[in-house]
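Structure first, then comments.
Every protein chain except one is present and positioned as in the full complex.
Every chain is named by a letter (A, B and C) in the order it is written, and numbering of its residues begins at 1.
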Amino acid sequence: MTKIKTLEEVLTHIQDDMSIMIGGFLGTGTPEYIIDGLVDKGVKNLTIIGNDSGFENSGIGKLITNKLVKKLITSHIGTNPETGRQMNQGEMEVDLVPQGTLAERIRSAGAGLGGFLTPTGIGTLVEEGKEKITIGDKEYLLELPLKADVALLKGTKVDVKGNIYYDKAARNFNPLMAMAAELVIVEAEEIVEAGEIDPDHVMTPGIFVDIIVKEVK
Amino acid sequence: MTKIKTLEEVLTHIQDDMSIMIGGFLGTGTPEYIIDGLVDKGVKNLTIIGNDSGFENSGIGKLITNKLVKKLITSHIGTNPETGRQMNQGEMEVDLVPQGTLAERIRSAGAGLGGFLTPTGIGTLVEEGKEKITIGDKEYLLELPLKADVALLKGTKVDVKGNIYYDKAARNFNPLMAMAAELVIVEAEEIVEAGEIDPDHVMTPGIFVDIIVKEVK
Amino acid sequence: MDNNQIKNIIAKRVAKEFQNGFVVNLGIGLPTLVANYVPEEVEVILQSENGFVGMGPLAEAGKEIKDLVNAGAMPVTLVPGAAFFDSATSFAIIRGGHVDVTVLGALQVDEKGNLANWMVPGSMVPGMGGAMDLVVGAKKVIVAMTHTAKGAKKILKQCDLPLTAKEQVNLIITEMGVIEVVNRRLILREINPHFTLEEVQALTDAELIICEDLKAMEV
Partner (left out) sequence: MDNNQIKNIIAKRVAKEFQNGFVVNLGIGLPTLVANYVPEEVEVILQSENGFVGMGPLAEAGKEIKDLVNAGAMPVTLVPGAAFFDSATSFAIIRGGHVDVTVLGALQVDEKGNLANWMVPGSMVPGMGGAMDLVVGAKKVIVAMTHTAKGAKKILKQCDLPLTAKEQVNLIITEMGVIEVVNRRLILREINPHFTLEEVQALTDAELIICEDLKAMEV
């Protein structure tokens, strides 16, 4: 029962209107091969969750440029003017979340928590619609978990059991998203046998990963 | 400005009445050399936070056997009958916390969160004195962060900057406690130069570690 | 049946609940034996709450590896594709619903699916360890235990010991049979052919509803 599939097989699992988490930070650690597949397939009305909206022709930006995104949940859109344009024109909904809160909300979903209290955003627009809770003499916002239908990850080295090793700054949101989606798909730079990644060096245990697809450049 | 100190120097930082987190899981990943030092020094009225109370002659158990502990915050005491005896005799206060909640409370403190919502403990004695919050149709307990004056860790390999690598199951609570105490001391099986641990394999960044002491058997 | 036979009957039956690829956490004691009965064609990934997945059998004497122990501090082995993590991640896995089955012992379990297994007030208080998280978080909770303890009933209308979790048990497997918890009622699905229905009910405080399709438990 292999987890390794082709891009075509991967794409059969991704439909219009789904919510999709996409790993990466300004393109580093982002599964570009799968994103290209989504663009070719033309899946639309997507809710995309990711750190940023990349650049116009890379990362999450490619989905936006091709108008496949209905809603974007992210921390930063400054590097992609097309995101701002679609937001200002009302073509796409953008929910801006502080980066640490975004990471923690995703972790919280994966960890089975009902939410967490953070000081981030107190006294700002981020407060809107959220419960405030005071602990001791300090105010916190109650932030809720964030899940998705699918998580798309990029792994530097992936073994056949789905264990993932991310090189350097490619790790970022990937290990968090691996825990927070119904279906988890990793795009692998390299696929190796079980045991070839030292169990101490695994950054995402294979139990989280449903499908592995080899990157084709 | 080296972080490497002798056990004698380490012990000057630990006083009566302090709260101390101690890494390890039934002795695996526990800084036994420092604990022996605490026993020899006879620091007392300690509040100890750790996964379990070890065995009568190992781990946290040694502090209990020597009656140095005023209060123990832990998830499991079944392996050390002396803990149960002191608890039942009213000689030591024991606060039992579900293991996942204990880990998360420590992480929460280190991560600057005000607390988190967990389903664990709903409908049990663990509820007592805690706020219940309903999200959607599910009840959660609001659990609060747990900090300490000192964290005592055990690292398999530690570089001179304080970066720590834990071998296999020795990791457990150590990386969490590294973030949640005012003063963080690691007992190293082996001390190496900066850069000898691959930056991808560091499990506790050196920025958390104040003091390194070489284990002496 | 001696105690050893009883434990192995239970363990063998529990193992049949596992499907290929399941992530399973086995509690200390009787549940540990379940690993011995997993069919070769079924690949189960054992999670150890002290910080890894991919646990193999106990280490042979003389072949113990430092820092490679299970949650009961017994030296164990690894299977290829194992992975280590810290305790917060271990319980993120457990609480987050990423464990398919948890198998635990019990002092008491009741018809609502309540479980008590962490303390007897005034006498034995081992603490809950990871049990409260496991029972709340795992997709399926199997209680594996002897049907009675020194003659005392353990399957009750209502637990009177402090609970480990409320209404989380899905299946109870004893040497007498297999009982499913459905809508706060206990359905007897399988019975050990060595016992009659009357004998099983007599040693069970809660009312057992006999499944229309009652099967013989393989022993």
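Assume a residue touches a chain if its C-beta (ideal position, glycine included) is under 8 Å from a C-beta of that chain, and two chains touch if they have at least 3 such contacts.
Every value quoted in this text rests on a predicted model; they were computed, and no experiment measured them.
The chain not shown here is in contact, across the full complex, with A, B.
The omitted chain makes contact with just one of the residues A:Leu7, A:Leu68 or A:Leu176: A:Leu176. From the options A:Gly61, A:Gly121 or A:Pro205, the residue with contact to the chain not on display is A:Gly121. Checked against the hidden chain, the listed residues A:Pro31, A:Pro98, A:Pro145 or A:Gly162 yield one contact partner: A:Pro98. Panel shows chain B; residues 1, 107, 109-113, 159-161, 163, 179, 193-195, 199-200, 202, 205-208 of it touch the chain omitted from the view. Residues 25-29, 51-52, 74-79, 84, 87-88, 96, 98-101, 103-104, 106-107, 118-126, 156, 166-176, 203 are the ones on chain A that touch the missing chain.
Just so we're on the same page, only the chains that are shown with their structure count from here on.
Chain pair with the highest count of contacting C-beta pairs: B-C.
Each chain gets a centre from the mean of its Cα atoms; the one farthest from the centre of chain C is A. Rounded to whole angstrom units, the spacing between the C-alpha centres of chain A and chain C is 35. Taking each chain's centre as the mean of its C-alpha atoms, chain B lies 29 Å from chain C. Looking at chain C, one finds that residues 52, 84-85, 88, 91, 94-95, 136-137 touch two or more other chains.
The residues of chain A that reach two or more other chains are 111-113, 199-200, listed in rising order.
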